[in-house]
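Missing here is one protein chain; the remaining ones are kept as they sit in the complex.
Chain IDs A and B follow the sequence of writing; residue 1 opens each chain.
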Amino acid sequence: MLTPWLFGFVLMWLIPMIISIYYSLTDFNLLNTPSFIGLDNYVRAFTGDATFWQALKVTFIYVFFLVPLRLAFALFVAMLLNKDHRGLGLYRTLYYIPSIIGGSIAVSIVWKQIFGNQGVAMTLLGAFGIEQKTSFLGNTHTALGVIILMGVWQFGSSMLIFLSALKQIPGSLYESAMVDGAKPWKVFTKITLPMLTPTIFFNLILQIVNGFRVFTESYVITDGGPLDSTLSYVLYMYRRAFTYFDMGYSCALAWILVAIIGVFTVVLFKTQGSWVHYEAGRE
Amino acid sequence: MKRHEKFKRILPAALAGVMVLSMAGCGSDGKTGDAASGDAQPAAAGTDGTQAADVPADDQASADGENVVIKMTWWGGQTRHDQTQAVCDLYTSLHPNVTFELSPSGWDGYFDKLSTQTASGSMPDIVQMDYLYLTTYAKNNSLADLQEFIDNGTIDVSGIDENLLQTGSVDGKMAAMVLSTSLLNVGYNPAVLQEAGVEEPTSDWTWNDFVAMCETIQSKTDKYGVSMDSVADTNIFNYWVRQQGGSLFSDDNKSLGYEDDKVFVDFVTMWNDLMGKEAMPDPDEYAQIATLGQEAGPVVTGDAGAIIEWNNYASKVSTVNDSIKMVTPPLAEGSDTKGLWMKPGMFFAIAEKSTVKQEAAEFINWFINSDEANDIMMAERGTPVSSAVRQHLIDSGNLGEQQIAMFEGVEAAAALCGETPAPDPAGISEVNEAFKKAANSVYYGQASAEDAAAAFREEANAILARNN
Partner (left out) sequence: MGMHKKKTIHSVMFHVGACLLGFVMIYPLLWLLASSFKSNDTMFLNPYSLIPEVWDAAKNYASGLEGVGGVPFWRFLLNSFEVTIVGMVGCVLSSLFAAYAFARIRFRFGNFWFGCVMMTMMIPAQVMVVPQYIILKKLNLIDTKVALVLPWVFGGAFFIFLMVQFFQGIPRELDEAAEIDGCGRISTLFRILVPVVQPAIITSSIFAFYWIWQDFFQPLIFISSPENFTIPLALNMYLDPDSYNNYGGLFAMSVISLIPIIIFFIIFQRYLVEGIAMDGIKG
């Protein structure tokens, strides 16, 4: 059963991973022959690269705010759309659209217009008497906030996953709760939430993994600026690899990131026994 | 009954299964088809196109009529793609033994892909190259030395300014052939200047005149005097440094070439003052302006007076506003050091591992020098390097007014041009990023100009030392 995946894994992932680990131990600019330099790239990241720490900081802040906000919002909307209303299919489609058009040029232009100088956001604040000199995207303190907001805006995928999980909860559970006369909040905390924990767990892991790998938003909207205040880790890694011809170092950065995400994932997997509820039971 | 229920559930799955099988059939058909066309490609794609194969390839001139395929790649917009396709078709009709495999690309991702191809030894035969990356590719021996093709007469460079030609030379090797030239210029909107009662600048103006003009426009019309990103890259700063008699990079490219940080401080302070007086958009305001593209920029729409740009600016925006004029950038006060230089626009380079170097060189020669190729391209890649071609295009009467002014501007500016600096060092894009960051920290009020100058020096020196 595992064979197709295993085949693809070895070919497209395992071998490239080994190669990239090797690159991370070399001085490799893509055009030369890689020369082995041991752990120098890793040492350089931790001791001699201020931008590395800046990118790490930006990414941690991003993940810290984005993940809970996006999940809460996605769950909230999914619950709303799980009711019996007319036109739900339309709303589902509308809400999913931001995730589809993702990092396209149209989105980038529109977001820059809304949150840029003289944009809608500034005009609105101005109407409330709050005058600002710099725009949200032009301010080193708020630009990352706009990027996070954009991430929340693209909550469609998480919403879909929640929706399909809500559909999977047996209706009989709710029926018996109704018979017992349970209040909606109680139904939510005693039935819906526990039954959703595997999906919440999944979404949590997924959003953390994807959050740490955020690239498109900061690449398309701000290109890391102003003054590196939205420079995400992967954007920096990408620049190192292809703009600065520093592939060896870039691979080292990639593996440092894998280690960081790995720690978060392992911790979550270890703790899931205490809060994630599986029908099938865990062995 | 129950059985029936189960069947209903199996059916979709079974259908899906059949679908997959038929898909898989499609997939493998496609595969064999593609593999077959893959075989038709020359051996150049393989790893075997190394040293030994090069030598005999050079001997087979295409006059033998041997069939060759030249792989070529470039970046550009739709116009360039269509024109280049047409030029290559024309070449094939003149030389039926030469056919092309073309990969056009947008600017985004062009160099990501090129470096990946180079890493695995499959760089296309002819690649369009940018000044930004030329040194890096040349230093890593990815590009063929074109000097031998110049020496044996395959590529005729007699119409090309010697200084300009040498911009393709790295470490004594002619790594790339320059296709077009550009100059720093100031583009201005005459209507805005008139509204402010400012006289149109002439080529003998100075930075003081420039600043005064911007401030007058602001105070008289409440418009921006100048609207641009002064630190998008190091080109304007490079011009500034050269006017002070220095050079941006040291001869060995391992450090910055100017000694006194005052150069940087003065430069950044000038722009910062203009922003303070609202005579110029700050980086935040400019980011918003830049979103809308050059054709909707304030100079074009009459909301700003001037912009420092490349000399093709007026011709580029002429579809929207055909009244924009160009002038050479301001001179340094009381100094006659020639800061301006003929900047190469784009290059063609030939891959070191190419097996069709001779044929590729013949094509490049035709591309640069022939009237028929340039009649199709109409200087879309910038002012052609060959003076004969420039004259031919002017005579043909097909050029727009702005293009003719641009060509004449190139001839006129020659008197103001100093020696062309050596190609930008490896690591230049990282230096540009550090420069942008340092200058912007001043514009955002987060650092003094002196601190920014010191920070830039430290960072740039580290980058240059690591890369060169």
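Basically, a contact is a pair of C-beta atoms (placed from the backbone, for glycine too) under 8 Å apart; a residue touches a chain by one contact, two chains touch by 3 or more.
All values reported here derive from a predicted model rather than from experimental measurement.
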Chains in view touching the one left out: A, B
Sole residue of A:50, A:106 or A:127 that reaches the chain not shown, by the stated touch rule: A:106
Candidate in contact with the missing chain, chosen from B:77, B:190 or B:276: B:77
Residue, one of A:25, A:75 or A:241, that touches the chain absent here: A:241
Hidden partner interface residues of chain A, rising order: 1-2, 4-9, 11-17, 19-20, 23, 30, 77, 80, 83, 85-102, 104-107, 109-111, 113, 120, 153, 157, 160-161, 163-165, 167-168, 170-172, 195, 198-199, 201-202, 205-206, 209, 212-213, 215, 234, 237-238, 241-242, 247, 250-251, 254-255, 257-258, 261-262, 265, 278-283
For chain B, residues in touch with the removed chain: 6, 9-10, 13-14, 16, 19-20, 23-24, 26-27, 30-31, 34-35, 38, 45, 71, 73, 75-82, 84-85, 101-109, 112-113, 116-117, 119-120, 122, 124, 292-293, 295-296, 301, 316, 319-320, 380
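Note that in this section only the chains that are shown with their structure count from here on.
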Distance between chain centroids, defined by C-alpha means - chain A, chain B (Å): 35
Contact footprint of chain B on chain A as seen in their complex: 29-32, 109, 112-113, 116-119, 134-135, 137-140, 225-228, 239, 242-245, 247
Touch list for chain B against partner chain A, complex: 111-112, 115-116, 118-119, 136-137, 140, 142, 282-285, 287-288, 291, 426-427, 429-430, 433, 437, 440-441, 444, 446, 467
